[in-house]
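In what follows, a single structure is set out as structure tokens and then discussed.
Presenting chain A:
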Amino acid sequence: MSSYPQEASWINLLSSTLGFTPGTQEWVFAAIGLVFIYCVIILPSAAMMSFLDRKLSADFQARVGPNRAGPAGVFQPLADLVKLLQKEAASTDWNWREALWLGVHTMALYSTVAVIPLGSMALLVDTDMSVFLPFWAALVLALGTMLLGFSQASVPGWFGGIRIAAQVLAGAFPSLVAVLCAGIHSGDYRWSAFVGAQAAFPLRWTAFSDPFQFIAFVVFVAGGLVMLAVPPMDAAVSLRDLHGGVSSHLFGRRLSLYRLGRFYGFFLWSVMATVIFLGAWTLPFGLGGVLRTREELWLLQLLETLWLLGKTFLLMLAITSLARVHPRGRIDQVTDFSWKVLSPFSLFALIGSALWTGWGLLR
Partner candidate 1 sequence: MELAAIITKLNKAAPGAVLQKARFGRGGAQAIWIEARALPAVAATLRNDPDLKLDWLENLSVAQLEDALVITYFLRSRETPLCAILRATVTLNENESPAELPEVPSVREIWPMARSMERESSELFGIRFGGELAAAGILPKGWRGFPLRKSYVFPQEVFGIAHSRQGTDHA
Partner candidate 2 sequence: MLERLRTDLTYWEIGPYHGALPGPMRLKLRIDGEIIVSGELETGFLHRGLEKAMELHPWPATITYADHLDPEAAVFGELALCLAVEEISGLEAPPRAQAIRVLLSELTRISAHLGYIARVGRATGAETLIHYVLRDRERILDLFELLTGARYSLNFVRFGGVAADVTEGFIERVLEVSELMRVRLKEYNDLFTFNHAFLLRAAGMGVIEMGLAFRHGLTGPNARAAGISFDVRKAHPYLGFEALDFEVPLGHGEAGRQGDAHDRFLLRLREIPQSLEILKHVAENVPSGEYACMKIEREFEVPRGEGYGRVESSRGLLACHVVSDSGRFPARIQFRVPTTATLALLPEVIAGLPIADLPVLLASLDLSLAEADR
């Protein structure tokens, strides 16, 4: 079940449909792929998740939630976007530093679109390092966000920037170790290897294959929350004491770009968690094999992506609903949690899964 032939990749299908000759430069393909994924996967996901999240939290909180824009309020995200886009600048002088670092932050973020695994044929970059690329991106992201905060020359910006950096460093370590655990289980760090080590049935997912992998899964998700400052670990962008930290001076289009970036980070992390630990896109009932032998590649890719996104959304909804009932931690408590709880447990899981896998191999 190793990597599929390059000819079968959906991107080739797409580019040939669009009339590009096989001799076209690779970066053109890559650019097409990025734009395609951004427009078809990420933007709709952001809209859908923001709607689902608001509806779900409204259900939790005995409210109705958005219900005026379209039937049951489904067009609320669109309305929000339109509202944000047409907002005017609060001040007339153009803060070029802010724009620059917002740009760096955004580029770092979306560079990971190249490595985001969305299906057996939607693997733009599938090397033995691909799982680590999002970590790299997260570090650049942290730098961009930190400097974005500094560029605002305000106290919330400064503190928010420093806190973002602290959280990324604190969260990156345990989640990295958790990825190592999964790597021990699957034998390689390619996306395809992670997928290959799992099957559609939940008990064959990496997360539930042995207790240490489960710990690794929890650590990976929680570490990601710390790293990307997702609620309830969002002390770095706390609204109460920091006015939203880095974003306190952003408005309108910049704010929507920033918010979308934050969502994308969370989305990317959930996709990674699903691929690494929760059975990836492997379709149930052997559907994948059937479709592949019948050469229904478009359908297969579509189903796989939908299946993966479905699982991802469930995971994200579980996390956000948890954030609704969980008070926000203080910044030092969040980093403490990462260093003092997640890190030891991740190391414990690493040793455990090494022994477990080694014992399995010996037998």
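Quick note on the criterion: a contact is a pair of C-beta atoms (placed from the backbone, for glycine too) under 8 Å apart; a residue touches a chain by one contact, two chains touch by 3 or more; residues count from 1.
On how the list was made: all candidates are chains of the complex that A comes from, given by their letters.
In this text the structure is predicted, and so the values were computed from the model without any measurement.
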Q: Check each candidate in turn (1 or 2) and state which touches chain A within the complex.
A: 2
Q. Along chain A, where are the residues that touch candidate 2 in the complex?
A. 57, 60-63, 155, 159, 231-232, 234-235, 238-241, 243, 324-333
